[in-house]
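Note that one protein chain is taken out, while the other chains of the complex remain in position.
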Amino acid sequence: MTGHIQGSAAGGVAASAAVEISDLSKVFNHGKPNEVHALDGIGLSIETGSFVSLIGPSGCGKSTLLRLIGALTAPTDGTVLVNGKSADQARLDRDYGMAFQTSGLFGWRTVTQNIELPLQLMGWNKLDRKNRAAEMLELIKLPEFGDHYPHELSGGMQQRVAIGRALSFQPSLLLMDEPFGALDEMTREHMQTEVLDIWKKTGKTVVFVTHSIPEAVFLSNRVIVMSPRPGRIAADIEIDLGARTFDTRESQRFFELITQVREVLRFDEDSR
Amino acid sequence: MIAKALRSAAPAVLLGAGGLVLWELILLVVNPDGFVLPRPTEILGSLIENFTEILAAAGTTGFIVITGLVGGIALGVVWALLVSQFRIADEMLTPLAVALNAIPIIALAPIFNAWYGLLSPTSNQAIVVLLVFFPVFVNTSKGLTSVGAIELELMHSYAASKWEITKTVRIPNAMPLFFTSLKIASSLAVIGAIVAEYFGGRQDSLGQFIVQNAASSRYTEAWAAVVAASTMGILLYFVSGGFERVATPWRRDVDVVG
Partner (left out) sequence: MPTREETTRAVALLERKAATKRGTRRFVVFIVFLAVLALAYTGYKAFGEAVDDAQTEWAVVGRILPRTDDLTMPPIVDIITEFGEPPQRNSGKPLVAFIAEASLFTLREAALGFFLGMLLGLGFAIVMLRSRWLERGISPYLVASQTVPLVAIAPIIVIWGSKSMGWLPFDWQPWMSVSIIATYLTFFPIAMNGIKGFQSADPASMELMRSYAAGRRQTLIKLQFPAALPYLFTAFKLAATVSIVGAIVGEISGGVRGGLGRLILDYASRYTTGPSRLYASVIGAAVLGIIAVGLVTIVEYLVVSRRQQGRTVS
């Protein structure tokens, strides 16, 4: 495959890149009649500290790409480096935290116990776990809910706990797979502000999968637009909105960028 | 809290009381030959009259039931853990357990009697163990394996080991189903013990008490022992429910009736 788009706008900063992807392909059911080319010849470099969104229609492989970065599935071809090491090594080193569309909270654990889960697996002692969980509850603005069970919380609150859990062990990278996909529009906008707030406070690198154009534009400093069958990168759009405020969503530039992303998605649809 | 519990128990209490009164009245009015199905008050009278004997018999049977339950639960849980950990074990042991369940276990009683001796309680215990094993195994293994993809992916993202996944995800996930099976198993154990006692075992047991009284047409006495057996089954059912509440605090207000 030729002509894939080289990701990093800065270029040649592989050493400081949080994620470095080259010539990545993924084929499901290889050699069977229901073979699917999920991803084909993906090249992408994600700078440390940036907020990058992956957007595209369903079937474009954006979730697969995220799972490849997290080494939750193995590539058919190509390489993924996270913090300069193989993705699987990064997983073993617990370099990233992950949040999914459904919160994936364990119903049999209280909110605090859910946040403590990764810490427990890493062998932290009880006191440190308790302190960190309290910090996280503060960060996600749910300090009074530590002893509640997940089913007693609203959907947005559950997602916040999931984010707190993902950040509890202070990984340098946060992978999010449509985390607000199941929330209503009001809660969603509120959660977007929260996530930006957390991002600013912690300085993590965030890779964020979404199918909402305004969400991608509002959150990110880079939007990677993907096209399906086989999944490829169709465009790599720099977002120059500056500091987000309440007015950002109504600014001229916001709408221009949304239009720009929409055009790519539409052109891509028409050309097939 | 108490008012809520009372309200949820009201239908059962009302229907039960109504049924008993109806039973008593119908038999009082119609009273065919009386002796096959005695009136509730007659049964109660006989229960009081033979209390010490029935209590001793219930003790013997209770021992069989409890030990058999513990053995069957241990067997079922260990088997389920094996099945959930190793694919080969799953392919070998699951169909086997299903085939085992198709066998009328109670028919093995005479053979067990031949093995352990006609008057030994071991043969009765063996029957109870086998009866309890199956529901515990099926439910627990279902609980251990029916874990959500997201939960597994999350644990994988933490580079959690197989045992850590079992400990933090599979076992808690299996708890509710395990307790459901425990409730089924507890009443099965009582029935199993009593029927097994019919074939052999100690003479001062509930099963023998029922059979001997029925054989000499003392049906009221037989029914009194049946009531004792049911009480034991219901008691065990509630004890299982109590364990369930303690072991699964997160479900306390989700659902109460298993």
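For clarity, chains are labelled A and B in written order, and residue numbers in each chain start from 1.
Keep in mind that, in the parts below, a contact is a pair of C-beta atoms (placed from the backbone, for glycine too) under 8 Å apart; a residue touches a chain by one contact, two chains touch by 3 or more.
Just so we're clear, the structure is a prediction, and the values are computed from it rather than from any experiment.
Listed residues B:108, B:152, B:175 or B:247: the one in touch with the omitted chain is B:108. Which of B:27, B:56, B:226 or B:247 touches the hidden chain is settled by the complete complex: it is B:226. Within the entire complex, the positions of chain B that touch the omitted partner chain are 8, 11-12, 14-16, 19, 32-33, 36-37, 91-92, 95-96, 99, 101-108, 110-111, 113-116, 122, 183, 187-188, 190-191, 194-195, 198-199, 207, 210-211, 214-215, 219, 222-223, 226, 229-230, 232-234, 237, 257. Residues 32-34 of chain A touch the missing chain (whole complex, contact as defined above).
The definition used in the following text is that only the chains that are shown with their structure count from here on.
Residues 148, 150-151, 153-154, 156-160, 164, 168-169, 172-173, 175, 248, 250-251, 254 of chain B are the ones that touch chain A when the two sit in their complex. The part of chain A that touches chain B in the complex is made up of residues 67, 70, 72, 91-92, 94, 96-98, 100, 102, 104, 106-110, 117-118, 120-122, 149, 151, 175.
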